[in-house]
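Just one protein chain is left out here, and the rest sit where they should.
A, B and C label the chains in the order they appear, each numbered from 1.
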Amino acid sequence: MASAQAEGNGSSRSEPIRVRASVISNAPDGEVNRRIVFGVGAWPRWQPGQFVMLAPGAEASAPRYDPLLPRPMAIFSSDGDGEDQRITVLYKVEGRGTRLLASAAPGEHVRVVGPLGHGFGVPPERHHAVLVGGGTGTASLFTLARDVAARGPVTVILGARQADLLMAEEDFSKLGVDLQIATEDGSRGTRGLVTDVLRQVLAAASAESAGAIVYACGPTAMMRACSELAAKVSVPCRVALENRMACGFGACLGCAVPMARGGFSLVCSQGPVYDASELDWAGIP
Amino acid sequence: MASAQAEGNGSSRSEPIRVRASVISNAPDGEVNRRIVFGVGAWPRWQPGQFVMLAPGAEASAPRYDPLLPRPMAIFSSDGDGEDQRITVLYKVEGRGTRLLASAAPGEHVRVVGPLGHGFGVPPERHHAVLVGGGTGTASLFTLARDVAARGPVTVILGARQADLLMAEEDFSKLGVDLQIATEDGSRGTRGLVTDVLRQVLAAASAESAGAIVYACGPTAMMRACSELAAKVSVPCRVALENRMACGFGACLGCAVPMARGGFSLVCSQGPVYDASELDWAGIP
Amino acid sequence: MGVGEAKLVDTTTELAGMTLRNPVLTASGTFGYGTEFKAFMDLRKIGGFVAKSLTLEPRFGNPPPRIGEVRAGMLNAISLENVGVDAFIADKLPEIPEGVPVVASLFGTEIAAYAEVAKRLGGVPKVAGLEVNASCPHVKSGGIEFGQDPRLLAELVRTVRAVTDAPLLVKLSPNVTSIAEMARVCEGEGADGISLINAVQAMDVDVKTRRPVLKNVLGGFSGPAILPIALRMVWQACQAVKISVCGIGGIMEPADAVKFLLCGASAVQVGTANYVNPMASAEVAAGIEQYARDHGFARTADLTGALDLS
Partner (left out) sequence: MGVGEAKLVDTTTELAGMTLRNPVLTASGTFGYGTEFKAFMDLRKIGGFVAKSLTLEPRFGNPPPRIGEVRAGMLNAISLENVGVDAFIADKLPEIPEGVPVVASLFGTEIAAYAEVAKRLGGVPKVAGLEVNASCPHVKSGGIEFGQDPRLLAELVRTVRAVTDAPLLVKLSPNVTSIAEMARVCEGEGADGISLINAVQAMDVDVKTRRPVLKNVLGGFSGPAILPIALRMVWQACQAVKISVCGIGGIMEPADAVKFLLCGASAVQVGTANYVNPMASAEVAAGIEQYARDHGFARTADLTGALDLS
């Protein structure tokens, strides 16, 4: 069972599709991350927080089954309309699948399944939305930031170990939201963790009348810390988990995470967005 | 044990090497076959009839083990010298490995092990060399044809089901040798099989004083038929076998073929060239 | 084949007393309860599907990580997770469109529990047959699997057979010395057919963290890598018994499925491929029909056992 809000979105969700997406561009984005843009034809309506399953690497001239499984990646943004839509994914080269993805050249094709999962939902009226992104988790937040910026006050806190690992800083800065950066080595923004910044932001926001809501995506430890800070000041916190997945649409039961109430939830089909309080954090890898 | 003549070559053979070859060009050659040229650095001296093991497809940005085994391919020709040598391979897209090879782009790299096996050896003094190539087997004969053309009379007979499957016709025609073509559908040259042509050539050659020698490479049935024709007129016949291989250098015992005297011979290290009379043709796949 | 119209191929398949539209099912645990795939394909394009294995009560599975990728395959340690047989009948079956045969897979840690699940599935509409999952390499049920011990297996099949008249498949574990022996046990106890193979017990380690990839340490290995093992076992089972055999393991493409049919299987199940390509099973079904047409077989059923051993 997903959280109430995600379920709400669920009812209006589009059905996912599988497309042979064409690589339009695939280039470094900063020093460590990469940005890939796919032509996906008639792409279903999607919500920020939803993701796609990308085949590891471009389609070869003959089928190859090593590596085998598709890789989950957040939809960073989309553009175009009708039969001519594009989606953008920001990614970090981690292992074999993303290394092969990095060598997919414009004009090559990659199999994409999506949009999958439930999105973040919309913040309650006039609430101050505080978005906290760590590492590749940042990618899940961009379209959310853009959408909520039109509705009310927004603070975006982006963090990384060092400056070159920051994802999409420029994209966020163009949104005209309150953008704060924290790096562990101080090479950019505040020296420290995103949670150091979050603590201050929440303190200030508590003075506001309508209240605040936190959206976090990043390493498990970071999301957990964010949720604890938010809980302390009774601010709701929604997190988007990044777990290993085989299918991405509820068929394999591989992505299960333990819930606070006992039992498991499937990150791919019931998440990846959860109310932080729903989760049994100690059991999340 | 290889045939006497191949053994003779063996003693003077260079040791094989393994190189990360760069693809210089890889383009269609006629309507069906392809020609790939590799930069191989300091390539050892090799004999016509020797071959290389080519990794299936270009090196990827991450290791992939499907498909796994390298593919045996004859060395069509080589050029350059010192540290800057090139080898050319002519191939037909058959299955997954060659399909991936066909998509290797200039600048990409392919692992190559070679030169492997024993070559055809040199024909006895003043003998009329009759080279018979069927399908992809033709590739094994080109450098032999060029070399023997300098020594005495040469006839090259190339065959295929239809004209577009013929391999390297133009290369052979530039050698200025007696070139005869046979296609089963008559779309080029004589309508019929290479053996029909061979029968006539051998009949004519039998009038020559110094005798003749047949070199054949192609489908098993074709080589067998050639060897029977040659045996009838007491002309020696050497064949280059094309068998499944895993290693290419005598380690796996996977390429064994049965011998007339009993037992097996390893095509990769004791062949691929044999005296036709040595082989137990009924047991060759 | 002559020129003109492509000949029609009859794809009707008899498997363990069930009549299926074509010889392709999807494998238990890889197709959820069917509904997960509705967005991607018309379920009527395949012969049917085998639902996730059911226990008497709803069960939770193992803690994460539950899956990992290996070369040309994956590992899983999902364990018993399922909604339970009653919720399956009440909530899941109604979601399945008419005309899609469902094979209910059942599972338990005791023989009596298997039998009770089989009873509850008796006469339920849409349930075309039962598959007894005699293997589950990752369940910590205190040791050996039912499918690894011929006496345990015999008792299991006998007990379930006694409580149901439904077409009864028994799904065998590959983690045995002799698959032929296990196949004969099933035949002897009245099973209508056998399905094989289940996932192969396996393990992987993450050298960065020096930890097992799966929290459960051991898991089941599936995907294209295991096909040659599955094919060998299907071949051996088909030599050993006369009841129908359903081939499973590593099927990604139509040609893979054809191999199982040629070795003697009456039908096949597509598993891990569903994750990689949610339309895989429908594509395999279409491709088998195409293969039969291209090779002059009037019925896909004629492919069964048509291996040329000359």
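Going forward, contacts are C-beta pairs under 8 Å (C-beta built on N, C-alpha and C of every residue); 3 or more make two chains touch, one makes a residue touch a chain.
In this text the structure is predicted, and so the values were computed from the model without any measurement.
Trainee: May I ask which residue of B:68, B:204 or B:221 touches the chain that does not appear here?
Mentor: Counting the whole complex, the residue in contact with the absent chain is B:68.
Trainee: Which listed residue, C:67, C:185 or C:231, touches the chain dropped from view?
Mentor: Once the missing chain is taken into account, the touching residue is C:231.
Trainee: Which chain C residues touch the hidden chain?
Mentor: Counting over the whole complex, chain C touches the hidden chain at residues 70-73, 75, 144, 148, 175-177, 200-205, 207, 209-212, 217-218, 221, 224-229, 231-232, 235, 250, 255, 258-259, 262-263, 291, 295, 306-309.
Trainee: With the missing chain put back, which residues of chain B would touch it? List them for me.
Mentor: Given the touch definition above, chain B has residues 15-18, 55, 63, 65-70, 111, 113, 243-258, 262-264, 269, 283-285 touching the missing chain.
Trainee: In terms of residues, what is the contact footprint of the unshown chain on chain A?
Mentor: Listed in rising order, the touching residues are 65-66.
Keep this in mind: only the chains that are shown with their structure count from here on.
Trainee: Which chain's mean C-alpha position is the greatest distance from chain B's?
Mentor: Taking each chain's C-alpha mean as its centre, the farthest from chain B is A.
Trainee: Nearest whole angstrom, what separates the Cα centre of chain A from the Cα centre of chain C?
Mentor: About 35 Å separates the centre of chain A from that of chain C.
Trainee: Report the inter-chain centroid distance for chain A and chain B in whole angstrom, where each centroid is the mean of the CA atoms.
Mentor: A distance of 55 Å separates the two centres.
Trainee: Counting in whole Å, what is the centre-to-centre distance of chain B and chain C, each centre being its mean C-alpha position?
Mentor: A distance of 46 Å separates the two centres.
Trainee: Where in chain A do residues touch two or more of the other chains?
Mentor: Residues 63, 65-67 of chain A each touch two or more of the other chains.
Trainee: Can you list the residues of chain C that touch 2 or more other chains?
Mentor: 71-72, 224
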